[in-house]
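Below are the structure tokens for one structure; questions will follow.
Removed from the display is one protein chain of the complex; every other protein chain stays in position.
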Amino acid sequence: MDSRDIKTQEIMNKGETGLHEECGVFGIYDFDGNDVASSIYYGLFALQHRGQESCGIAVSDTNGAYGNVNSYKDMGLVNEVFVGDKLESLHGDIGVGHVRYSTAGESTRENAQPLVLNYAKGTLALAHNGNLINANDLRRELSMTGAIFQTTIDTETIAYIVARERLKTPSIEAAVSNTVSKLKGAYSLVLMSPRKLIATRDPYGFHPLCIGKRDNAWIFASESCALDTIGAKFIRDVEPGEIITITKDGGLVSDRSHCLDEKDRGRCIFEYIYFARPDSHVDGVSIYESRIKAGKFLAIDSPVDADLVTGVPESGNCAAMGFAMETGIPYGTAFVKNSYVGRSFIKPKQSSRESAVQVKLNAIREVVDGKRVVMIDDSIVRGTTSDRIVKMLRDAGAKEVHVRISSPPFLWPCYFGIDIPVREQLIAYNRSVEDIRKVIGADSLAYLREDRLIELSEGMSICKGCFTGKYPEEPPKEDIRGKYDK
Amino acid sequence: MDSRDIKTQEIMNKGETGLHEECGVFGIYDFDGNDVASSIYYGLFALQHRGQESCGIAVSDTNGAYGNVNSYKDMGLVNEVFVGDKLESLHGDIGVGHVRYSTAGESTRENAQPLVLNYAKGTLALAHNGNLINANDLRRELSMTGAIFQTTIDTETIAYIVARERLKTPSIEAAVSNTVSKLKGAYSLVLMSPRKLIATRDPYGFHPLCIGKRDNAWIFASESCALDTIGAKFIRDVEPGEIITITKDGGLVSDRSHCLDEKDRGRCIFEYIYFARPDSHVDGVSIYESRIKAGKFLAIDSPVDADLVTGVPESGNCAAMGFAMETGIPYGTAFVKNSYVGRSFIKPKQSSRESAVQVKLNAIREVVDGKRVVMIDDSIVRGTTSDRIVKMLRDAGAKEVHVRISSPPFLWPCYFGIDIPVREQLIAYNRSVEDIRKVIGADSLAYLREDRLIELSEGMSICKGCFTGKYPEEPPKEDIRGKYDK
Amino acid sequence: MDSRDIKTQEIMNKGETGLHEECGVFGIYDFDGNDVASSIYYGLFALQHRGQESCGIAVSDTNGAYGNVNSYKDMGLVNEVFVGDKLESLHGDIGVGHVRYSTAGESTRENAQPLVLNYAKGTLALAHNGNLINANDLRRELSMTGAIFQTTIDTETIAYIVARERLKTPSIEAAVSNTVSKLKGAYSLVLMSPRKLIATRDPYGFHPLCIGKRDNAWIFASESCALDTIGAKFIRDVEPGEIITITKDGGLVSDRSHCLDEKDRGRCIFEYIYFARPDSHVDGVSIYESRIKAGKFLAIDSPVDADLVTGVPESGNCAAMGFAMETGIPYGTAFVKNSYVGRSFIKPKQSSRESAVQVKLNAIREVVDGKRVVMIDDSIVRGTTSDRIVKMLRDAGAKEVHVRISSPPFLWPCYFGIDIPVREQLIAYNRSVEDIRKVIGADSLAYLREDRLIELSEGMSICKGCFTGKYPEEPPKEDIRGKYDK
Partner (left out) sequence: MDSRDIKTQEIMNKGETGLHEECGVFGIYDFDGNDVASSIYYGLFALQHRGQESCGIAVSDTNGAYGNVNSYKDMGLVNEVFVGDKLESLHGDIGVGHVRYSTAGESTRENAQPLVLNYAKGTLALAHNGNLINANDLRRELSMTGAIFQTTIDTETIAYIVARERLKTPSIEAAVSNTVSKLKGAYSLVLMSPRKLIATRDPYGFHPLCIGKRDNAWIFASESCALDTIGAKFIRDVEPGEIITITKDGGLVSDRSHCLDEKDRGRCIFEYIYFARPDSHVDGVSIYESRIKAGKFLAIDSPVDADLVTGVPESGNCAAMGFAMETGIPYGTAFVKNSYVGRSFIKPKQSSRESAVQVKLNAIREVVDGKRVVMIDDSIVRGTTSDRIVKMLRDAGAKEVHVRISSPPFLWPCYFGIDIPVREQLIAYNRSVEDIRKVIGADSLAYLREDRLIELSEGMSICKGCFTGKYPEEPPKEDIRGKYDK
């Protein structure tokens, strides 16, 4: 697959956004002693949208040999990796799971998670979502005292520190607490020791992590939709900075010593706009509601006379519905999305006139013909796809196409777990909104106002650094993209 | 995979309907001499919803050695089968493609299409969608004059007759015409001889087939959405009973000698209700519009006081929108569908409490909480899924759940290409609507009135045999399910 | 894999000979009602040397539904094709199996055997080894009465004739008898009808076929080594021209009406020289003994003063031992063969200096250093490998290298089942023995005398056409290589 294909694939998988979350995590401890691998499997299914390149499950039997972890991980989707008897061989009543996205360069089997390791005090399995901004420093420091690194993932860095801190502290949770003091950046982490399951979230709360319960089993998951899928009840979110330990007697111990004031936190606003599933709740906020609200704000701030509101599926649908609610303009489904064009779609090498967008989306003439259409998408990254979709609507008879974007223009890098193209590739870089409108060929274009973002999180502190260049935590001076490339 | 898993899988792939179309066909003849394999590949992508079990492509170079067909077919989705260099090795400017569904028993590699064969006059490649009702008789007759059968597909029967008729006639199109005289039942057929591409459709027009053009290439496809995908222009439908031959000089020759009067035709109404993609047009009718209309009829015929209308994704969405338009009750998206739960989902063997439906669908509390919900689906086959979805809405807070089905109750077998479970498994068999309502736990339940069906096809003659037991063509007396099982 | 690689592979798999047998067949009927698939699996293992490109098994339950054949076949070795639960799903007490070699052009999944088919009288499964010389005529004739061909294998032609003859005759064995009257060329055939297992061999007896028994099971196999492998007793060979039917009551019925006089038969002498396994017996002759004899004749007819006799593994070893016995010159194993370099070895595309021969063979210096070596191989086809092996011996210190070939020079095509390169590629074409000696760099070179061949079969009539151009049956005038290439 040449680089051109990879790019094509990206576009096809992620629509216009072309943005990538790094991971989804899941952990479960069943005090009834049931095997948990299949629950992790279902949970990862529900989190699959957070990472499609590799996945893995590690389980342990708390009643069996101390520290005997069974794990399997590989490149691919959950239902591609756990085929045959793979799942059946994973016996244990405590376990963690992971789905992962990564940039092409680091996309290797070695980097798949959970990371399973042995150290002085037994075994650990870690699943991590986020991005450390001081990882280079930490690795350097660890290296100088003899660490070796077999992967290029932050999880290994974290694991090292936990292992070393554990040598100085009486418990694994104390070691995690010491570790948290050293980490900078974004991390939602689930960690399994032989008899404990621990979850923590960076003090800014960049990415989500929540707690669920089903009978006598405790569950941690990146998003609450994973709890629904396995029939578990949502208990609450892990608070930013909180360390929660499920102890071997079934208790839940909370360490909030690392928590910041709410005002200093910085939840990734893009979780609300795009990444999280609309049936999830993050820190008490319904993602569905956030998106409806974004659509309403667009309607209020950038109204337009039109006959139809439609969303670019799937990510634009909720905001489109909000826009329709606010304006009374009818909502309609203008596009059919080919759900078979998935991760593994590869453009054939035979020269052909078909475009990736055309294969994935088709407009329904009956819906748009003769109409003035408001088309809502969650973001414009490079602009190459929006261009074609606008044209698709016009070809289907739309008289006017008004594009509304449920986020402000991307202008800055993300250091905390979102893969945004280099600035020069961003369509908003050095372009006015009017310039962008011309590029994508719309009749009008408007973005969500930056000051509206805080309302999407219902007033809770957010990180909107990708729009403003201002981050809750000071970003590194050096470029940390591909940070451990040897 | 045990039979229980197969059943689970069925349900998961097809939602409540549990119905299966048999196939999608595609043909192309490019008079500019370009390779057509990648266009067939894209076309099959667009038709993938018509068959997910096997697929294949056969191409020929009309300027190369006479009758040198290159083909590849296997079990799996289009993007699973045509991996690596598979597509690149298929050179030729004329070709046919096929996607196939089949019941478990016949689901073998041998039965994948197109069928490629040599006979007295050279080579043929055939791709067929439908079901012959006199196939047993035809096979018996062919057998008695020495035919051997290596597959259990109708396509082989058709191929035999074409080959034999060709011996008595001066041209392949004449042989096809003679063949059509012998076939009973449903067939949309694309056939490639070394220098000609022929398409035909049974005189009843059970299943769709249309004609497109792109520059100097003629295209045949089961649905018009496949034309859109490859950037071709829709020209017109193949008329029921028509035989169209694309000759080697680029001409299109139509033989309408087998056409029936419009009133005697019988288009499968389920193409309109469920099978065809909403962005397709069948015999001049927009599938999208048909479904909107079905929803409106439900609103008119079976109104209910409610706060929200929602569709069971994807198949119930259009009708739900129609219901909302007619009643003014707000339309909302109450469910998130996990698009990663696809064809290859296999329920783990580890005992687990998670249900297949729960993994696939989740309700959004914010949308339904406290509301009286109208939930629209295209059909209820066995009822096992509807049951769970109704419960899912209630668990998400719905005060009332009113189910509306955009088709009448299934009661009869289909002999013309749709795989309907045996009568005893149909929920409507020996049950009143009220009984069904109780089974699925809805507050009210209504089906589309049978007399509305004709309006979905804008008055064109239809087959609604699965609802009425009356068929446009006399069905066989013997049970033809698994008709060639040895 | 480009054509260069294919050639490399050929050489590597078949040593100097570069010759290919077409197939191995196996059939079993167990009157104790046991499943026979695993016995077929083991039998095919023992016949794997007769064909490594595809294989298949078809079984039927004689107590089950009439004519319900289960089969599986694919490209690959027996242990590559029958992985996972493939074998377990094949239930039945009667069955046939096949291993196949083919030239690259015909090497497709469609052509894998056994061929399973339905016809007027039920089902048939056929496994065939050989090559018909009148297949073109037969196909033409069948085509003119409406036959269609989905493969390019003779088996399909034979199946057609059997099916058609069955319509005119009261039994399947009578149909086979009529079929035999029409076939010209080489065929060792095993055929399974729902309740009978039939084996036949062409009247010339080109290729072997024998009968075995284990408890209440009758077995047919291409070579007796397959009987040994499954613990069956060798009963006798199927006589050339004989048709043997195992009837449903366990009886063995022999029809010898097609048998020729012994003097008119023509067993393929290359089965004795190279193809058959040395632990097999063909028509009462030990293959091992034949090769020992060949070596002795070489010693008698082309003696040489030397210190060591060695064989090119594996095919030259027996003759080398015979040469040593006759002369008293010590036998030694001069080469180590890398048994991991198998069918699937593909030369890397990275430019490299390593040769395929070097990877496969290495000389042991201690064995040959300072010695005058007699190196025995079974044949020289193109000469490219012999060249390198001679050099390898010299590099390992051999003072002299005398090459003895246990067959006469190849000069003519084979029409009866052996794949010999086109004449122009044969090293013996237009070259004297002295010229060949120079090409391969040997100190002396001698071939087996043609008049010795008859002694290898202990006086039984043989076909030695590839050496003499004279065949027991008149070969076709047209070139039948790639005979059904469309």
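A, B and C label the chains in the order they appear, each numbered from 1.
One rule holds for everything that comes next: contacts are C-beta pairs under 8 Å (C-beta built on N, C-alpha and C of every residue); 3 or more make two chains touch, one makes a residue touch a chain.
If you're wondering where the values come from, they're calculated on a predicted model, not measured in any experiment.
**Q** Where does the absent chain make contact, in terms of the chains shown?
**A** Per the touch rule above, the missing chain touches A, C.
**Q** Quick one: which of A:V99, A:A127 or A:A163 touches the chain that's been left out?
**A** A:A163
**Q** Considering the whole complex, which of C:C23, C:I161, C:I211 or C:C225 touches the chain not shown?
**A** Touches the omitted chain: C:C225.
**Q** Of C:V341, C:L411 or C:V439, which residue touches the hidden chain?
**A** In the complete complex, the chain left out is touched by residue C:V341.
**Q** Taking the entire complex into account, which one of A:V36, A:V99, A:L115 or A:A334 touches the absent chain?
**A** With A:V36, A:V99, A:L115 or A:A334 as choices, the missing chain is touched by A:L115.
**Q** Could you please point out the chain A residues that touch the chain left off the display?
**A** 65, 67-69, 109, 115-120, 122-124, 140, 142-150, 152, 159-160, 163-164, 167, 484, 486
**Q** Which parts of chain C face the unshown chain closely enough to count as touching?
**A** 35, 37-39, 41-42, 45-46, 48-49, 52, 77-80, 82-83, 87-88, 214, 225, 228-231, 277-279, 286, 288-289, 292, 314, 317-318, 321, 325, 330-333, 336, 338-342, 344-346, 348-354, 358-359, 362-367
As a working rule, only the chains that are shown with their structure count from here on.
**Q** Averaged over CA atoms, how far is the centre of chain A from the centre of chain C? Could you give it in whole Å?
**A** 59
**Q** In whole angstrom, what separates the CA-based centres of chain A and chain B?
**A** Chain centroid spacing, chain A to chain B, equals 36 Å.
**Q** Which chain A residues touch at least two other chains?
**A** Touching at least two other chains: none.
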